[in-house]
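Of the protein chains in this complex, one is absent; all others appear in place.
For clarity, chains are labelled A, B and C in written order, and residue numbers in each chain start from 1.
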Amino acid sequence: MAVEKIAPGPRVHLAVLDEVLNLCRANSLWPMTFGLACCAIEMMATGASRFDLDRFGAAVFRPSPRQSDLMIVAGTISKKMAPTIVTLWEQMPAPKWCMAMGNCAISGGPFEFEGQYAIVPGADLLVPVDVYVPGCPPRPEALIQGFLSLEDKITKGERRNVIRRFKKSAGKNR
Amino acid sequence: MSSEDLKRALEKIVEPSSVHARDYERNGCLLEIGAEPGQLPAIARAARDAGFFLEFITAVDFADGPVAVYQFNECETISRTQVKVQLAREESLPSIGSVYDAALWYEREVFDLFGIRFDNHPDLRRLLLPEDADFHPLLKEYGKVHAFRSARDIYDDQDA
Amino acid sequence: MMTRTPEPATEHTFYLNLGPQHPSTHGVLRLFVKLDGEYVMEVDPIIGYGHRGHEKMAESHFYEQFLPNTPRMDYLSGMLFNHAYVAAVEKMAGIKAPPRAEYIRVICAELNRVASHLMWLGAYLMDLGGVTPFFYAFDDRENILDILDRVSGSRLTYNYCRFGGVARDIDDIFIEATRDFVKRLRGRWKDYNNLVTKNVIFIHRTRDVGVIDKDLALRFGCTGPVLRGAGVPYDVRKAEPYSVYGEMDFDIPTGDNGDAFDRYMVRLLEMEQSLRIIEQALDRLPDGPVTTPTPRKVRPPKGDYYFAAETARGALGYYIVSDGSECPYRLKVRVPSYGNLQTLTEILPGTLVADTICILGSIDIVVPEIDR
Partner (left out) sequence: MPGQVLHDFLYVGVFLVVGVIFALTPIILSWLIAPRSESAKRAETYESGMTALGSAWIQFSVAYYIYTLIFLAFDVDVLYLFPVALVYGKQFVFRDFLEIVIFVFILSLAIVYAWRKGVFKWQSKR
């Protein structure tokens, strides 16, 4: 598990300010280019012109963890790669989120069998994962839905999505 | 530069009894040679002079010891030759990295996954597994496998 | 080669990890580089960060259970890996796929080859700093993914070929979509040529960079566009025709001095040849069944078999030792990028760091294919 002390919150904590900041953070997620295997190609396809992640403000793929606030673990995590993932997660500044993309990152996927010696079955054994996107590889639409649910999680409710706010049924369960 | 003159060259190195042709349609290779570990550098040089390139080096773990499989091929004609070397359990192989540079990684991978050591290999360390791994995964008694047979009952009666 | 514990850097040189998480290593390859200012002095490619143990997995799974593994080894030419594995086991077990299935396999394989080259084109130009070709190439590639998705159900990791045929028959919507795609992509060559081939910066960045000549390629066992870029017309589809490639007429483009520009041109011209194959296969598509009845568990007779096929990166080979049971005794996958990547240790020392990225991109590697 990433050894990370429970960080103290911000020095000045205002509810309204937090809400505004979360709204801004949710709509400008900067993911870190971190493709491990097949899911990386679907991540690139999502960033390309057809599925266009830019509509959600999330396609600014930053190579270095210092400038990114979302780590997408896209692909199979081999045991040799595990310490690197933990290092990258720790080198990301707060606030940071993690998205486990694809079955390999969720639970080892098609390579998890009795006698498997080479892979770590799941990214949540290494870093705290916020959103799981199932699929092998998940279709670009599934990844975009992952981004939307992460944005919902950041803003703690559907106020972000104006249309959904007017649907009476959906708004209640938050 | 085709496989005939490689066959003649190899027959000088290895005794002719262990050189036998294979049916390309069924098995995909034309010539198969059973060799001793010591003859490998000579075989590699002969293949290099005949203009062959090294397709791969791998090993297959059997009850009476692993069999190292070297495979050479040529670009112009279909002339795939396989060299099989039966090893005892802890025996080591001479490295042919000086003749074929591709062999350096293949040998490191065979050492990594099978534990077969290669003498005078410039940089024999693990290739695929993390450096601190202490097991050789592709050996049959590691982990769960379907069967653990001896070499005779696979190779001997296959062409009968 | 560099020893394991590198000696302390002299005053001019320092060590850099073009490490597993790097935008231009196309996956989790780590280049441990000793730099002297801008110049690369020594390079030690460290692989294994994408190692999943495919070969160990094969020894405890049935032949059918290993099918999904094949497209996940090289996910850019997944159909080609799938087709090669199925053809290998069919040859071992003596199963004969009906002619219609063979033609469908060749059509889908060539579509996948074009998709793989387009993906490479986009990623390579992005390495060199040009972002527009990435969107051009991915736009065309999405067409292929739609066509193959319609018939095989997945965009990248196809499990479409089965022992004895293919999973589903194609319909005339597939055929018409493929013909439209072929026409559309042919119209795009002009765009690619104007945007990239005639681009002065691209020519200066790739001409005479990373020269892999014939002898170097043979010493390292390179195959595919890397070898053809050096001038050797070796293509497994022509050298050892499998499936119905024997009846297709297409030629093999080769470069002359084996630099990054020649490899680029070879891949661009290869896409055109693949389109020709697709058209011929579509014209001669026989009707009839797409599967023959095969036993529930395939049990090939004892012995060892080798089957070679041509993927987008080079000559792929399955070396299968069977002990007559329903699980392979040993399954070795001879992968083309293995040899292609090794040439880095020879051609990189002395080049600039920017050229390192250009050379690495031009040999087009996929890391889980090398690590297996």
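Methods note: a contact is a pair of C-beta atoms (placed from the backbone, for glycine too) under 8 Å apart; a residue touches a chain by one contact, two chains touch by 3 or more.
Everything numeric in this text was worked out from a predicted model, so none of it was measured.
**Q** Could you tell me which shown chains are touched by the chain that is not displayed?
**A** Displayed chains contacted by the hidden chain, ordered by label: A, C.
**Q** From the listed residues A:Thr84, A:Gln116 or A:Thr155, report the one that touches the chain absent from this view.
**A** A:Thr84
**Q** Tell me which stretches of chain A touch the chain missing from the display.
**A** 2-5, 7-14, 17, 21, 64-66, 84-91, 93-96
**Q** Which residues does chain C use to touch the chain missing from this display?
**A** Output for chain C: 6, 8-9, 11-22, 30, 36-39, 349-352, 355.
Convention: only the chains that are shown with their structure count from here on.
**Q** Select the category (line, ring, star, complete, other) that matches the graph of chains linked by touching.
**A** Basically all the chains touch each other, so complete.
**Q** Let me check something: if the centre of a chain is the mean of its CA atoms, which chain is farthest from chain A?
**A** When every chain centre is compared against chain A, the largest gap points to B.
**Q** Per the definition at the top, count C-beta pairs in contact and tell me whether B-C or A-B has more.
**A** Comparing B-C with A-B, the pair joined by more C-beta contacts is B-C.
**Q** Quick one: report the Å distance separating chain B from chain C, using the average Cα coordinate of each chain.
**A** 25
**Q** What are the residue numbers in chain A that touch two or more other chains?
**A** In chain A, the residues touching two or more other chains are 80, 114-115, 117-118.
**Q** I need the residues of chain B touching at least two other chains; which ones are they?
**A** 129-130, 137, 143-145
**Q** Looking at the complex, which residues from chain A come into contact with chain B?
**A** Contact set of chain A toward chain B: 79-80, 114-115, 117-118.
**Q** Which residues of chain C touch chain B in their complex?
**A** The contact residues of chain C facing chain B are 1-4, 47-48, 51, 53, 55-56, 59-60, 91, 217-221, 227, 232, 234, 239-240, 301-308, 315, 317, 319, 321-323, 325, 327, 329-330, 332, 334, 338-339, 342, 345-346, 371-372.
**Q** Mind pulling up the chain B residues that touch chain C in the complex?
**A** 26-29, 51, 53-56, 58, 60-61, 69, 71, 75, 78, 80, 82, 100-102, 104-106, 113, 122-123, 125-131, 137-138, 140, 143-147, 149, 153-155, 157-159
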